[in-house]
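The structure appears below as structure tokens.
Note that one protein chain of the assembly has been removed; the remaining protein chains are unaltered in position.
Each chain carries a letter (A and B) given by its place in the written order, and its residues are counted from 1.
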Amino acid sequence: MQEIHEGQEGQKTGEEYQRSILDRISDFFIEVLVSLISTVKKGWREKNRSRVAEWKLMFYALNRSPPGVIGLFLVTIFVFLGIFGPFLAPYKYNYFPIFENGDTYLSPPGQFFPLGADHFGRDLVSLLLQGARTSLVISIIVIILGVPLGIVLGLVAGYFGGKIDELIMRITDMFLAFPPLILAIAFAAVLPERISYLINNNPLLQQLLLWLFALDTREAGNLSRLLAVMIAMAIVWWPGYARITRGSTLTERESLYVESARAIGLSSAKIMAKHILPNIIGPILVYVTLDFGSVVLTEAGLSFLGLGATPPIADWGRIVYDGSQFFPKAWWLIIFPGSIVLLDVLGWNLLGDSLRDVLDPKLRRSIEFKVKRKKGEKT
Amino acid sequence: MGTMLPAITGDTMNFDSGYSKSNSELLMVKNLKKYFPLKGLLFTKGYVKAVDNVSFEIKKGETFGLVGESGCGKTTVGRTILRLIEPTDGQILYDGRDITKFKKNDMDWFRRKAQIMFQDPYSSLNPRQTVFQIVMEPVNHHGIDVDDPERFVIDLLEKVGLNEGHLYRYPHEFSGGQRQRIALARILSLKPEFVVLDEPTSALDVSVQANILNTLKDIQKELNLTYLFISHDLAIVKYMSHRLGVMYLGKLVEVGNSERIFEEPLHPYTKALFSAIPIPDPEIEKRKDKLEVKGEPPSPINPPSGCRFHPRCPFAKEICGQKEPALEKVEKDHFVSCWLY
Partner (left out) sequence: MTDKVLEVKNLTVHFYTYAGVVKAIENVSFDVYRGETFALVGETGCGKSVTARALTQLIESPGRIVEGEVYYHKNGESVDLLKLEEEEIRKYRGKEIAYIFQDPQSSLDPLYSVGFQVSEALYAHNKVKSIKEGIRKAVDILRTVLMPDPEKRVSNYPHELSGGMKQRVTIGIGISNDPKILIADEPTTALDVTVQAQILNLIKEMKRKYGATVLLITHDMGVVADMADRVAVMYAGKIVELADVFSIFKEPIHPYTEGLLKAVPNPLIKIERLETIPGTVPSLINPPSGCRFNPRCPLASQICRAKIPELEEVKNGHYVACHNR
């Protein structure tokens, strides 16, 4: 029986590919990550050779799609600014130069500050950097609150089917029937009072939020509106995830490996968590990436409508809202934050679109082949 | 066509797989029924009688072949026996215990004893798990202690013709035949007694198929496994099984010793089926008389009255359309359900 060795496949390592500079960079980062994990968990590298090779291939594929590279670049920058922005900012967001120098009032770019100032004389660069944090934290929290709820409901509905499916999906439909922005406006208008009570009674939560948004303790009173916006958005965000999760679950449920798991006696919960979820996470991840952009945009929209962040908290949407009163004189208050939102949303969308290709096994193979061909082809 | 066969000594079991040593029944299926409801807008419109009153038994250490064309219910039987599909009615006795009445704890016990290998190796393995995870999953789930998991999995892989180098690979890195071997290693990890093989080679090319079938035979001999071998390919069933059941439209029409049935098929459907398989030998194939049956299997939603085969049967009599024949014994270990006998 030992003579059987069907197929010489399975020797896929990065070596057979013609790597570009980008590939080398991504390989380097992956290697660093793998070394880090390996020092914590002994033998991890040996056991996950195939997985690491897969990661590398995923990046090779991504590297071959220019929009994807641009998207990844933009997203990396915005995530970096989101984390370190408040520390990089030359001035604090709640420092008001206007009290010291009246001329800073709506001073144009280059006069006092490189990108000009707002009606409090605050440096626009600092505000934008601080706003990056606000935007990133809100997006992450909305996704963290909304997505798992949608995934769980979608999994349960798709896996069990029948009456449970009907019930969950009708509720989902109800939420989907409301225009999301209007629903969010309604929630954002009603929620803050209840939430301010909650925040005032939970100093720990208050400290956490202040730390997340990199705000001074002084701003504690303004937190409730930010939180209200996040909760409102999470509430309107999950139904989309319930939909796509249910759809993918329906197809995966029929696969033989699910039946094979049932044949060894696995419970429904385990089958969903260990077998179905890992196989449908790809499309969900794509959706999450694209949604990051939508959340940024919606949040900016809500702030522009006067909901959400209140001055002096820096928020891109809010800056545009405030600036709109002085337009067209203070054009920089509209153009710069607007462009920043544009770039951020564009980044997430470009990345999401090419992730869709990269995570789809069939499409990715075709991209991989492009990499291989350069070396293998002789004719 | 029986004349072509080499003489076979009576109906004694002369198999060399340790099969003749124990003749006790491991599995007894009694009047098994599985009806799938056809859902209308509000009410059930009717039933697909996928399996209707099927009874047979499988002895310890043997391979019981279940043959039939698509839609005859053979796959449903295989899954119902493992309760992957709940039976509508009937008893399934495993080691004398009725598994249809099992609750959670007993089911756990049964799941360790009985396993299934699927037809399509491209969808039966979770693409996100490594071979190691795939093979260890059943063991972990049942809380079985293994000293050295890696060694344990490597031993199993070697048993089915794979090797250590395959341990941390993913299914997509393997060919169809190798995937079936991984599936086999997973099944064997629980040291089962009984395995349902649901067309395990129908997605594979002949040369790979031969490999897998040989491995299955070797493993059976080594571990004294009992197989239920489901297939539409008579030649393979003949190669694999000791006893045989022929299904037509949810019914078992003939059961018995495989050699005997191949030597002398009794039911007209079995005869037609045997005569329809092309023999890979032109000297025989081009000269043999063929018993051609008319038409195609009717739908199991409204099966014909009486004997379900009668509209296509070249020997149909009046009674065949009126009354359903019972599965009757015609000789030792040979049962047929036909009014001709």
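Rule of thumb we're sticking to: a contact is a pair of C-beta atoms (placed from the backbone, for glycine too) under 8 Å apart; a residue touches a chain by one contact, two chains touch by 3 or more.
If you're wondering where the values come from, they're calculated on a predicted model, not measured in any experiment.
K.L.:
Which is it among B:Ile144, B:Ala210 or B:Leu223 that touches the chain not included here?
P.N.:
B:Ala210
K.L.:
Consider the whole complex, including the chain that is not shown, and state which of B:Ala272, B:Cys307, B:Cys320 or B:Cys338 touches that chain.
P.N.:
B:Ala272
K.L.:
Which of these, B:Arg181, B:Lys238 or B:Arg308, touches the one chain of the complex that we don't see?
P.N.:
For the chain that is not drawn, the touching residue is B:Lys238.
K.L.:
Even though one chain is hidden, which residues of chain B still touch it in the full complex?
P.N.:
Missing-chain contacts on chain B: residues 1, 4-6, 8, 69-70, 175, 177, 205-211, 213-214, 217, 232, 234-236, 238-239, 259, 262, 272-286, 290, 292-293, 295-297.
Just so we're on the same page, only the chains that are shown with their structure count from here on.
K.L.:
Distance from the CA centroid of chain A to that of chain B, rounded to the nearest Å?
P.N.:
The answer is 50 Å.
K.L.:
In the complex of these two chains, what residues of chain B are touching chain A?
P.N.:
Spelled out, the residues of chain B in touch with chain A are 82, 84, 107-108, 111-112, 115-116, 118-120, 123-128, 130, 132, 137-138, 141-142, 158, 160-161, 166-170, 172-175, 177-178, 183, 186, 190, 208, 211, 214-215, 218.
K.L.:
Taking the complex as given, what residues does chain A use to touch chain B?
P.N.:
Counting only chain A, the residues touching chain B are 1-2, 4, 6-7, 9-10, 12, 46-51, 54, 255-257, 259-266, 270, 275, 278-279, 361.
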